[in-house]
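With one protein chain held back, the other chains of the complex are shown just where they sit.
In order of appearance the chains are A, B and C, and numbering begins at 1 in each one.
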Amino acid sequence: MKVVTGVVGNDIHVVANRLIDISLAERGFEVFNLGVNTYLEEFLDAVIETDADVLLISSLNGEAEGWCRDLQILKSQYNFRDNVIFMIGGNLVVGETTAEEIVPRFKSYGFDLVFHQVDLNEGLDQLELFLKASK
Amino acid sequence: MKVVTGVVGNDIHVVANRLIDISLAERGFEVFNLGVNTYLEEFLDAVIETDADVLLISSLNGEAEGWCRDLQILKSQYNFRDNVIFMIGGNLVVGETTAEEIVPRFKSYGFDLVFHQVDLNEGLDQLELFLKASK
Amino acid sequence: MTLLQREREIIVRNEYIDHFDFDEVKEFISGASKNLFISHRFKNSKEILVQPRGGFPTYDKVFELYKEFKDANVDVLPLTIDSNTRLNDYATAKKMLSLSEANDTDMLNGYPLVNHGYRTTRKMITHYDTPVSLRHGTPDARLLIEVALASGIFEIEGGPITYLLPYSKNFPMDKAFLYWKYVERVCAEYSKLNEPINRESFGPLSATLQPPAIVIVIQLLEMLLSLEEGVKSFSVSFSQTGSMLQDIVSSNVIKKLARHYADKFGHDDATINLVYHQWMGAFPYNREYSDSLINTSTVIASMIGADKIITKTRNEAFGIPTKEANALAVANVKYTLGMLKGLPKVGDEEEEENLTNEVHEILEAVFNDGADTLWRQVFNSIKNGYIDIPFSPHIINANKVITVRDKNSNIRFFKRGSVPISDKSFAFEKSKISLKDGDRVVDKIIQDIGIML
Partner (left out) sequence: MTLLQREREIIVRNEYIDHFDFDEVKEFISGASKNLFISHRFKNSKEILVQPRGGFPTYDKVFELYKEFKDANVDVLPLTIDSNTRLNDYATAKKMLSLSEANDTDMLNGYPLVNHGYRTTRKMITHYDTPVSLRHGTPDARLLIEVALASGIFEIEGGPITYLLPYSKNFPMDKAFLYWKYVERVCAEYSKLNEPINRESFGPLSATLQPPAIVIVIQLLEMLLSLEEGVKSFSVSFSQTGSMLQDIVSSNVIKKLARHYADKFGHDDATINLVYHQWMGAFPYNREYSDSLINTSTVIASMIGADKIITKTRNEAFGIPTKEANALAVANVKYTLGMLKGLPKVGDEEEEENLTNEVHEILEAVFNDGADTLWRQVFNSIKNGYIDIPFSPHIINANKVITVRDKNSNIRFFKRGSVPISDKSFAFEKSKISLKDGDRVVDKIIQDIGIML
């Protein structure tokens, strides 16, 4: 399984990104880590180039919404193969909002899995469950 | 002006009592301090004996209610001269209750001035105002 | 039958308790779980044990309180006794207990242990299998501690001085000494059966501008009076003074002198631990500030290397805390302690020397008293003002000592009264005080009482 990952936008919070890289590798994924400060188009290009199964985006500084709300539109322009999983997690908005409010919103932007203030291991467990279920 | 003061019931919190003693004296009152652990009857006896103008009771450990709710009854048994002021202050109940709830209750027991969690200087200022007004 | 045993039989023959079965109790204690003994925890733990305060009238409410505490990862559970029981008024306690049970409101400010009895209470204590500490304030605690020990409560707080001078107006002091001698002896007896029963003194006293020298003297004397009767595990304690430096100095001195005097009096086999009370004086009417205060005292407890810390809550100024607020405080303290490891050793030579001298000077005067026993020497020393604590409600206390804070908040003797510290020591104290011209001492005292407001 191939995963493209990185931190979206002008966000430079790198700590979780390093840990995600390690954890994905340990779980047997082939990881392409674009690092911090990566724009949505760069992510999508990388998914195409690597023929990835999963795109796992992090966002910590609250910028996620601004950078990701056009995912749906971009998805329709790119020609993804079926079953690419779009996943985002971290601290997704500025200020405080509940997950109940945020998750549906980000799903409507085109994400399959959304994790607001959720530990990465729990998120990765969920990813594996999701992968199993959609097999 | 003569004031009888002390801490009611089995309460041994003495710190405020010492300060009240000093503050009353400084304000020109003649003070009869019965100290801590004083029962209501002892207070009333002292008022009679000293011909006091004010009875100033402290209570800190939450016992005030149990010891003071019979003041009205006792007052009618003792033969006080007019204008004796009955005053109580400190931390008047166990647990937390608002002053709005407590003040009327203690007034109904026969107190003229009731101070729950109020600084003693503020209380003594109020006493002096009250004395002026009732002259 | 020993004289003591005869006295015990009389004490437990009381209309408010069921038949007291000494043999069964002996057997229970002999076989009791090690987890119930704080002396065992002290031996096997390097961490500071955390103990809150708390007690409610009914069994069920205490059971729930304990559950809340356990969820907050408490180390030692408290059992605070109601004030009627403290005055041996079991009749009123009984009445108020039934009212509390019937109406589901608290008609008592603690747990009436004697009325509940040891058979019931033991269930709760063995259920949680955690050390419980008895917090009372009872001058005549003979029956109370019999029931407590039989229930599985293996730490008894108090002492003839520390539960008298701050807690009573006129209870006869000689009686207090004799009743506490009983307590020590019973604890000593039971200590032979399993792990030792721990005794703890109450260092905070009136919790208001208490001079460390007097606090330490009292701690050492209660320790000696206890060890003298055969107690093998004893905790000295003091409360946050308001100056981090003074806490550190007090801690270094009390640890050193407790060991020194225990050994000197032939009790090298006794274990001595140090308990630190979070700020015991007037709390601010501000929950945030109270949290800050509590946290700061947790840091200090770590720095001074206390063996146990007794916690307060953010509700302190307002009233008796709910079980939730109480458990929250425990969780926060545990969190902070968890982050403090490998702290540097700190001290202050000059201050420690001065405090050590003062303690020696006062103790020398006590030991030089002509009486034939230690307790009588102590009795006389209190009566003649060698030992004199500020803000005691007790009529026997001399009330001649006046203390104020120096510019760094250390508590200093302003007037020494009859306390026999040397001129040199007193000069040291006075040299630290800076009252400006025209400053009135009473204003300074008021300000110093309200230092945390």
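The rule we apply is simple: contacts are C-beta pairs under 8 Å (C-beta built on N, C-alpha and C of every residue); 3 or more make two chains touch, one makes a residue touch a chain.
Remember, predicted model here, so these are calculated numbers, not experimental data.
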(message) Among the chains you can see, which ones touch the chain that has been omitted?
(response) A, C
(request) Determine which one of C:E15, C:E288, C:D372 or C:D423 touches the chain that has been left out. (result) C:E288
(request) From the listed residues C:S191, C:N410 or C:S425, report the one that touches the chain absent from this view. (result) C:N410
(message) Please identify which residue in C:N14, C:T296, C:N384 or C:N399 touches the non-displayed chain.
(response) C:T296
(message) In the complete complex, the non-displayed chain touches which residues of chain A?
(response) 10, 12, 14-15, 18-19, 22, 35-37, 61-63, 91, 93-97, 117
(message) For chain C, which positions touch the chain that isn't shown here?
(response) 242-245, 248, 284, 288-289, 291-293, 295-296, 298-299, 328, 331-332, 335-336, 339-344, 346-348, 407-410, 451-452
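Basically, only the chains that are shown with their structure count from here on.
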(request) Select the chain at the greatest separation from chain C, using centres from the mean of Cα atoms. (result) A
(request) Starting from the mean Cα coordinates of chain B and chain C, work out the distance between those two points in Å. (result) 31
(request) Return the distance between the CA-based centres of chain A and chain C, expressed in whole Å. (result) 57
(request) Could you give the separation in Å between the centres of chain A and chain B, each centre being the mean of its C-alpha atoms? (result) 68
